[in-house]
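One structure is given below, represented as structure tokens, and several questions about it will come after.
Note that one protein chain is taken out, while the other chains of the complex remain in position.
Chain nomenclature is as follows: A, B and C, assigned in order of appearance, with residue numbering initiated at 1 for each chain independently.
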Amino acid sequence: MTEPASTTARDSVSYLLRSLSKVLAEDHSREIQKAVECFTTANKLFVYGVGRSGLAARAFAMRMVQLGLECYFIGETITPVVEEGDAVLIVSNTGSTMSAIQVANIARRVGAKVVTVTGHRTSKLSHASNVVLCISDNHDAMRPRLAPLGTLFEAACTVLLDGVVAQVMERLGQTEADMRARHAIMV
Amino acid sequence: MTEPASTTARDSVSYLLRSLSKVLAEDHSREIQKAVECFTTANKLFVYGVGRSGLAARAFAMRMVQLGLECYFIGETITPVVEEGDAVLIVSNTGSTMSAIQVANIARRVGAKVVTVTGHRTSKLSHASNVVLCISDNHDAMRPRLAPLGTLFEAACTVLLDGVVAQVMERLGQTEADMRARHAIMV
Amino acid sequence: MTEPASTTARDSVSYLLRSLSKVLAEDHSREIQKAVECFTTANKLFVYGVGRSGLAARAFAMRMVQLGLECYFIGETITPVVEEGDAVLIVSNTGSTMSAIQVANIARRVGAKVVTVTGHRTSKLSHASNVVLCISDNHDAMRPRLAPLGTLFEAACTVLLDGVVAQVMERLGQTEADMRARHAIMV
Partner (left out) sequence: MTEPASTTARDSVSYLLRSLSKVLAEDHSREIQKAVECFTTANKLFVYGVGRSGLAARAFAMRMVQLGLECYFIGETITPVVEEGDAVLIVSNTGSTMSAIQVANIARRVGAKVVTVTGHRTSKLSHASNVVLCISDNHDAMRPRLAPLGTLFEAACTVLLDGVVAQVMERLGQTEADMRARHAIMV
């Protein structure tokens, strides 16, 4: 018992990798295909999420910009108005965050498509969405200690959206070099 | 071959999971132990990173706040000054982002500890750090198409730092319920 | 008519300065006194606002940190939970932004004090607040061209809150040198 704490990080990483393999083994192909269709045919793409879900959403948005799409994060300095023909990606584990539901409702009202990544298929947010990518959670006894709160959802979301990036990349015929050339100034 | 694009997302997710298993199999126990020591004994904890690395850093910072630590993200509205006895976590794949190196240098000058998560052990940033958590990359032919740019580093970083969260949680004797009680307002 | 455009900026600046003098001539002393009391006796101070109002709020929050108060901006990476004994400053011109009302309601429910800076005294947000700093608007024919949308409110807010900073500074016996010493790393 010399390094009990180090064991914990290792246990948690192993637990997360096993859990990711499990929840991402589910077939999301149809929904991803629809989502990619929305993103690549939209005039403008908007992305939204709060907390750690919002960070997964932002990571996706950065790639969309590097892929040449016009993409914005709702709530940041620079966000034009959502209009008909646009698409909105919302990430929310519970699907019950008020501002996320409001964004979905406003988007639908103006005729924009809404794609949601969520942990709850029957949430208000899911009902307001055109496409729902639902990620399952684990419910075993170790989860609270090794992957507290929404940890698994957020990690699964990050990896799943990176998969969507690869598909958008292929769909648009973009290469890694194209993306690098569009990489923002990092100071 | 009706849905080639869906195949891509699936391929990318599989590739990422395999790659994560590989790069996270490396033993980071000693560095993690030292990092957890820094974070839990520091007066204040600061976190920094730009781009997608910065998002992985922010996700970690949110958990530290939920674990009851005084933690700040450098560059956001609310950031007090770094002082002796503080710790700084910097996430940078290349280890050559100028502002990251500057943050490390300023922190060291005032007597704060610097923990770096990076993809390059011999970078300027690594040299300026007290603890270096180095994440390897893949160099196979599929990577540019299935995990373009820093995708693998960023995903590995996210999972590894979630492991660190679990360890800090144990070290501080915190439960998931404690963390939930400290969860910020999400509107 | 050689430089008509330059004339516009000049006209706008003059119009703003005249309007600021007018709307800031109103006596807000009692409300400011109450607000300063809230801010300086609170355990933690939270600040909130969206859009340009949110920027005025952030500018105020930065000064509170430099004055040694524990202050957070709701919605950023680092925001602990609002509790009894805390204070929340909300900036909203209309007083009808949903998330602002929600923040006020949550804050009141847990027993925190709410101070609002608004352009509408009878709004939902005002009703949910303990202290209301109401800034009047101009309604002349030039306003839409020289100070479109909430321009005057936002500028007045910025100046008024800088006045509040000076008062908090005096109340806490802080000097400019004290504030400079707490200035965050700017890289």
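As a working rule, contacts are C-beta pairs under 8 Å (C-beta built on N, C-alpha and C of every residue); 3 or more make two chains touch, one makes a residue touch a chain.
From a predicted model like this one, the values you see are computed outputs, not experimental measurements.
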Which is it among A:28, A:58 or A:113 that touches the chain not included here?
A:58
Which of A:25, A:142 or A:184 contacts the chain that the document leaves out
A:184
One chain isn't shown here. Among A:9, A:23, A:42 or A:71, which residue touches it?
A:71
Among B:50, B:71, B:104 or B:117, choose the residue that contacts the chain missing from this document, as touch is defined above.
B:50
Residues belonging to chain C that touch the chain removed from view:
3-13, 16-17, 20-21, 24, 28-30, 32-33, 36, 50-52, 55-56, 58-59, 62-63, 66, 97-99, 144-149, 151, 154-155, 158-160, 162-167, 169-171, 175-176, 179-180, 183-184, 186-187
Quickly run down the residues of chain A that touch the omitted chain.
47, 58, 61-62, 65, 71-82, 98-99, 102-103, 106, 181-185, 187
Missing-partner contacts on chain B, residue numbers
50, 75, 98-99, 102
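The rule is simple: only the chains that are shown with their structure count from here on.
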Can you name the chain that lies farthest from chain B, using the mean of each chain's Cα atoms as its centre?
C
Roughly how far is chain A from chain C, centre to centre by C-alpha average, rounded to an integer in Å?
33
Which residues belonging to chain C are in contact with no fewer than two other chains?
75, 98-99, 102
